[in-house]
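Remarks on the structure that follows.
Note that one protein chain of the assembly has been removed; the remaining protein chains are unaltered in position.
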Amino acid sequence: MSENSSSTTPFAKIIIVAKDEWRYWLRSKLAISVLAIGLLLTLSSVIVTAINTMELSHTRHELQNDADQTFVDQPDRHPHRMVHYGHYAFRAPSPLSVLDPGVDAYTGNSIFLEGHRQNSAMFADQKQGTALTQLGSLTPAFIVQTLAPLLLILIGYSSVSRERESQTLTYLLSQGTSGFTLIAGKGLALMSVIGLILVPLTISALFSLHEGESVAAILGFILGYALYLTVWALLVLLFSSALSKNSESFTALALTWILLCVVMPRVASSTAITTVPAAGKLETDFAVIAELRKLGDGHNANDPAFAQIKASLLEKYNVDSIEQLPVNYRGVIAMTSEAKLTEVLNEFAEQRMQTVLAQTIVSRDFGWLSPMVAIRSLSMLTAGTSIETHHKFLREAEDLRFNFVQGLNKVHAERLTYQDDMNRNKDLDSSNKARVAAKNWQVLDDFAFAVDKPSLRLQRSAPAFLQLLAWIAVLIIAIRWVGKRLV
Amino acid sequence: MSYMFKQLSREWRFMLRQKYLLVLLGCAILISGFSVQSGLNEIEQQQQTIERLTAADEADRIDAQHKHDEFGMLAYYTFHLTYSAPSDLAFAALGERDIYPWKHRIKMLAIEGQIYESDTQNAELTQAGKIDFLFVISALSPLIIILLFHDLFANERNSGRYDLLVTTAKSPWALWGARGAIRFIAIFLCLMLPFYVGAWVSGTSLAAIGLVSFYCFIYLAFWALLSVYWGRNASSAPKVASGLIGIWVLFAFITPILGDLTINKFVHSPKGGDIVFAQREAVNDAWDLPKEVTMDAFTATYPEWKDHVAMQSMFEWKWYYAFQQVGDQIAASMSQEYRDAAKKKYQLAGYASLLSPPLLLQRILTHLAETDAVAAFKYEQQVRDFHRELRLFHYPFLFAQGEFNKGELANMPSFEKFIIEQQDDRNTDSAQSTNK
């Protein structure tokens, strides 16, 4: 820092300041160990999560194939039995969940699909967990969102205040280095640390290209983290320049970290739950049941609720009784009532999802108050591991359910006569007669869950990007202001 | 005594003059207050949900019983609400109630097909975690204590006051003892006062309040002593705090994460999906199997119905409910293994948490508040037991096929009654064992 002639350009001076900061870090036991631990944690989290996610992805694809195969391998049966036999849908993890698994472990990842019912996703991994990872887990997202800011604080809190405390600051400033140049140099040094933290993340993200992730999503993801860590670098610089003592700068930064990274995310979710109360599925199911009662029971073709359908069917085929219909009346009823029922179920399901989304958005709005909340939503949204992705899964699983149930109902209406159907419980023979061939079970759509298009994911994370940019803008203004008054 | 009081009151006035200490204490009481407030809200919502569910469940059951006459149909359409009500301490430790289900509506069908239904809340919010009093104490308060205590000596050394202070003070206790004690009392009160208010609001028992205070005191004192000890010879406050925060990161994140990885590596559990799959297959296959196969499997468990298994038609309700039960029987061992694995994991996590004070405190307090995994396991067992009770009530009507009178439905077990009876049994059991 002593080389300081008037001929050097401001930029060269910034580089000199940054180099000097690195030299200080490399000579300080604390800084070097913090750096080493930070990089080690990031690296191990990247590796551990990548291995876990690959296993999960593999298992779920396999389970989906098994479920598909088991369904079509079923023997000759009454088609409605297959409606209740049901099918499974598995949510394959998104490629970027190697970096941020998001809600994956907290929502069930498989759904049992059957007629007349929308089941919830089952077996969230957390339930079979040790409850040890409540405070944090070894995922790159957690490490970089929570611990990386701490790392920046630990190595950077004294960057400017140190010069002030040892009275080199006045010396530097008196030699013509402007306050801004000094802060910019320190900032450059911190940015290079950020670059270092992002290296393992970027490499791991590039691997997800292989899994079909788009370049745009990966760039957005990494850029988001770069912006987030920049916010922290700026906070560090601001406090370090504005406060006169190392200890003051440290205490203020530590408190800021506690509030923004530890307290705020939880305050956000607690507030969201209180401000937008969401009734559980159990509770909304009562409303669903009440609504469904009006529709009539699809198992009971004599339910008065179906009188109108019966009349229109008789008219359409110009016959006098249901026995004379060319189609199986019970199958038609099953099909119609399934369609109506699904409409009701979907309406309630959609309502529930909208409430959950409204809650989530309340908590995401806290991103204006905490960059940690902003990056959390940005990361999950861009990676496709947010609640929206789970909702997409629920909707697609529902489509899958509806299509195969109606496919079976169609078989019921067209491939099984009403007479045989009515006699199905008489004796063993008529029971055997009331079956259709196994070749009819080819009603399943191919189900391979994939996350939303990258453009949609990036569009959803736009507010979070804005939140981070707003933080950066405000902090830069504040630093410029402090930089001019640096003494 | 008055000498001690004089020292404390001097340090109290001294502390009031230090702005950053006041900011820290202010943050502590605000955050603790918010956490208690939102904990109380959450519990109130849970209680209201239970009330609404109980009413709706009752109405729905009466409706179903009114609508259907055939006993098998009645059983098919009658749901029973089961729930685990939050304890009076739950507001302070919401625990795992957002991960494990605490309410179900079950019916006579195979329990394995119903018990894994989870009425979970917003997963994205669950992932962020909620702020409850326990979180504030276990995770946050160590950080606040570190900030309060780390510079006890370092600050004075760094400002060159240390020698003067020590040579002036009548005894080290009058200075450091009083200073530390005042800071500790202040932070303890700031953190605990909201809890006491919350406890008063929700009528928590004095014993529970006492225990929580005791554990919190030990925990906070541990961090305070550690902070003081760590900084005893240092002159750079930030270095002391860095080390302490490092210890906190180690305790709160690193050891639990390593424990979690190790436990998951060594405890193997059947996949939940496989249990449901096995049970479904069994129930569905039963339709195509000879009826005797199902009935034999059923009477192996319930031999009292051996003479009542003959069927008049291709479909009878007793056979239907028999193969539901057989489905459970087939999945039983896997299901038991699944639960055992979960228990084993939780138990091993107990050993791991010995290396992590924050998690140790979480385990102790969630256990006290009955919001931990153990309470969730207990609730699940209650649901299973109740399901058994329910089946035992229905079997005579299904198999003996005597006259069924709707008035008998009044004797149908209800979960609430069942829980009370269970408790009574336990009380008499323990009374008997103490008599012996």
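For clarity, chains are labelled A and B in written order, and residue numbers in each chain start from 1.
The criterion applied here is as follows: a contact is a pair of C-beta atoms (placed from the backbone, for glycine too) under 8 Å apart; a residue touches a chain by one contact, two chains touch by 3 or more.
Throughout what follows, contacts and distances are computed from a predicted model.
Enquirer: Select, from "Copper transport ATP-binding protein nosF", "Acetolactate synthase small subunit", "Sarcosine oxidase subunit gamma" or "PAP2 superfamily protein", the UniProt-recorded name of the complex's unshown chain.
Expert: According to UniProt, the chain not displayed is called "Copper transport ATP-binding protein nosF".
Enquirer: In the full assembly, spell out which visible chains the left-out chain is touching.
Expert: B
Enquirer: Specify the residue from the set B:48, B:171 or B:336 that touches the hidden chain.
Expert: Among B:48, B:171 or B:336, only B:171 touches the chain that is not shown.
Enquirer: Go through chain B and note every residue touching the omitted chain.
Expert: Chain B touches the chain not shown through residues 3, 6, 10, 14, 17-19, 159-161, 163-171, 174-175.
Here, only the chains that are shown with their structure count from here on.
Enquirer: So the centre of each chain is just the mean of its C-alpha atoms; given that, what is the distance between chain A and chain B in Å?
Expert: About 25 Å, centre to centre.
Enquirer: Name, in rising order, each residue of chain A that touches chain B in their complex.
Expert: 30, 34, 37, 48, 63, 75, 77, 81, 84-86, 88, 102-103, 105-108, 110, 112, 119-120, 122-124, 126-138, 147, 150, 154, 157-158, 246-251, 254-255, 258-259, 262-263, 265-274, 277-283, 285-286, 289, 356, 359-360, 363, 376, 380, 386-387, 390, 424-428, 430-431
Enquirer: Spell out the part of chain B that touches chain A in their complex, as residue ranges.
Expert: It is residues 20, 23-24, 27, 31, 34-35, 38, 41-42, 45, 49, 52-53, 56-57, 60, 96, 99-100, 103-105, 116-131, 135, 139-140, 143-144, 146-147, 151, 154-155, 158, 236-239, 241-242, 245-246, 249, 252-253, 256-257, 259-261, 263-264, 269, 271-273, 276-277, 280, 284, 287-288, 313-315, 338, 341-342, 345-346, 348-349, 352-353, 356, 358-359, 362-363, 372-373 of chain B that touch chain A.
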